[in-house]
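The structure is given below, and queries will be raised subsequently.
Shown here: the complex without one of its protein chains, the others still in place.
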Amino acid sequence: MRDKSLFRRLVIGVVFFWITVFVFFPNLLVVITSFLKRNPVRFVEASFTLESYRSLFEPVFFQIFIQSFKNALVATLVCLVISYPFAYLLCRIRPSVRRYLLVLVIIPFWTSSLIRTYALVILLKGNGILNTLLVAVGVIHQPLQILYNEGAVFCGLVYTLLPFMILPLYAAIEKLDPQLVEAAYDLGAGRLQVFARVILPLTLPGIIAGCILVFLPALGLFYIPDLLGGAKLMLLGNFIRDQFLTARNWPFGAAASVILTAVMGIMLFAYYRSLKRFNGSVME
Amino acid sequence: MTRSRFFSRFYLGFIFLFLYLPLLILIVYSFNKSKYGTGWTGWTLHWYRSLWDNTLLLDAAVNSLIVAGISSVAATAIGTLAAVAFYRYRFIGRKVLYSLVYVVMMSPDIVMGISLLIFFILVGLPIGFRTLLLSHITFCLPFVVVTVYARISGFDPRVIEAARDLGAGEFQTFRYILLPLLMPAVISGWLLSFTLSLDDVIVSFFVTGPSFEILPLKIYSMVRLGVKPEVNALSTVLFGFTLIMVTLSQLLVKEKKR
Partner (left out) sequence: MKNSVSLCRVLPILLISGIFCLSAPGPVSAENGEVYVYNWSEYMPDSVLSDFQKETGIKVVYTTYDSNEAMFAKVKLLDGGGYDLVFPSTYFVDRMGKEGLIQPIDKSRISNLKHLDPSLMDKPYDPGNIYSVPYLWGSTAIGVNSAFVDKEKVTGWNDLWDPAYKNRVLLTNDLREVFGMGLKVLGYSGNDTDPAHIEAAYEKLRTLMPNVRLFASDSPKLPFLNQEVTIGMIWNGEIYMASQENPEIGYIYPKEGAMLWMDSMVIPRNARNVENAHVFIDYLLRPEVAKTISEEIGYATPNTAALELMAPEVRNNPTVYPDAETVQKGEFQVDVGDAILIYQKYWEKLKAGQ
């Protein structure tokens, strides 16, 4: 009995300590900053104001938000569609080979994302590899202007975020008991039924995890869209960065960050609630 | 059956090609005479030679590997324990702490970087390797927690109950029952953390000290004048090294099993 309470207390203690110290307090600083007034020299001064939040209700900010949201949503869906079959098929392979392949999936991402993006530029540019190939084969006659357009941005986003969908999906699909699937087939269910009624619900936690790990970072990503899209659009990431570094309007940047977090939080919460209703006890 | 196997191999192969294509381009261009990667001008090993002399770049690479190695292991340990705690134990503030884990993922990098720096200054921690490490662990944490939690939810609680009835303590339940079951998620979480830590720029920029240079910062700083192909050479070397290590450990594991 003593062993139980010690381990339990230790674990809860570590978690409590770490999250309170390194997450709660810094974020509290952010929230406090959003209510302060801008000071041109000292970044902020200690006087309460709602000015920053008021200034957020501009059409510009909504446009920026919608654009970032759209990018993140499409990237997440594409990643999901590509990764699910990949993770599923990966789980069908022998365990020893499977783990090796999983590590192989992520090794390319241990190189700097900047030079990987430059490699994408070489691939997608006017006289680049893709265009040369397509012209040589005869599919097109003029090189496509993929680069510095939305197409290149989505390629870059999906490419960068793919492992963040594959790995959680793999972790969740791996525990799927093949015997359950066999049993469903034996009972006479068709392929679609087996997928919708057996496989999908059992792997749903993995799908949710993957979507979260892709969508949330994608909302804030701006470097890769800038490099591949030509920085013609302003995204949430640039917007907030500009407030902190260029305009030195910390309260405004902090307020934007708080609103962003709040909106994401509400969406997540609503999503979980609706899932609970449809799926019983999948979560919590 | 063979047709679906063919399709399965084809799809896996195609996605692997997609994942590796930019890396292959990168590797090929490390042998390109052209300095700017605009066109192929001939084979050369020049960049590898100058990489060998570029101590600043190599030091930064070693620093990044050290930070990524330590912080990913620590984040995986704390994150796994956190996921287990959130799932199994009921304690005060559980829901708040769980939401705070998500807040880390939702905050923009720059907000996190600046707020952590100010926090460290207020608390009086010297800005350097320690603060860098603490920050990296913090932003890797949610990725481990979410991955492990997704796996642990949906496990049959009766297995754990059975273990408890047989007299196992909390720690033993964790070590011998939960951990093996969670291993794929723990490994996935570790891989994600290592990847995140190796490539972080904005948070690291603010929380690192004047004497500790890390690789992603250095590479991003090169863009003003142009990223030299030495970086390609470095990435090729690191990739080759990693590939060899991973393959070796795979073969060794196979040997052990026999």
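When the chains are written out, they are named A and B in that same order, and each has its own residue count from 1.
Throughout what follows, a contact is a pair of C-beta atoms (placed from the backbone, for glycine too) under 8 Å apart; a residue touches a chain by one contact, two chains touch by 3 or more.
Keep in mind that this is a model prediction, so the values were computed, not measured.
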Original post:
Which of B:46, B:94 or B:130 touches the chain that is not shown?
Top reply: B:130
**OP:** Check the options A:47, A:142, A:179 or A:246 and report the residue that touches the missing chain.
**Re:** A:246
Subject >> Residue, one of A:15, A:91 or A:147, that touches the chain absent here >> reply: A:147
Subject >> Touch with the omitted chain, as defined above, among A:96, A:127 or A:274 >> reply: A:127
Subject >> Residues in chain B touching the chain absent from view >> reply: 34-39, 53-56, 70, 73-74, 76-77, 114, 117-118, 121, 126-130, 133, 169, 172, 175, 179, 201, 205-206, 208-213, 217-228
Original post:
Residues on chain A that touch the omitted chain in the whole complex?
Top reply: 3, 40-41, 43, 60, 63-64, 67, 121, 125-128, 147-148, 226-227, 229-234, 238-239, 242-249
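In this text, only the chains that are shown with their structure count from here on.
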Original post:
How big is the gap, in whole Å, between where the Cα atoms of chain A centre and where those of chain B centre?
Top reply: 15
Original post:
Which residues, counting only chain B, touch chain A once they are in their complex?
Top reply: 8, 11-12, 15-16, 18-23, 25-26, 29, 37, 39, 78, 81-82, 84-86, 89, 91, 93, 97, 99-112, 114-116, 118-119, 134-135, 137-138, 141, 143, 146-151, 153-155, 169-172, 174, 181, 184-185, 187-189, 191-192, 194-195, 198-199, 215-216, 219-220, 223, 227, 231-232, 235, 238-239, 242-243, 246-247, 250, 253-254, 257
Original post:
Which of the residues in chain A end up touching chain B in this complex?
Top reply: 1, 3-8, 11-12, 14-16, 18-20, 22-27, 29-30, 82, 85-86, 89-90, 92, 96, 99-116, 118-120, 122-123, 127, 129, 159, 162-164, 167-168, 170-172, 174-175, 202, 205-206, 208-209, 212-213, 216-217, 219-220, 236-237, 240-241, 244-245, 253-254, 257, 260-261, 264-265, 268, 282-284
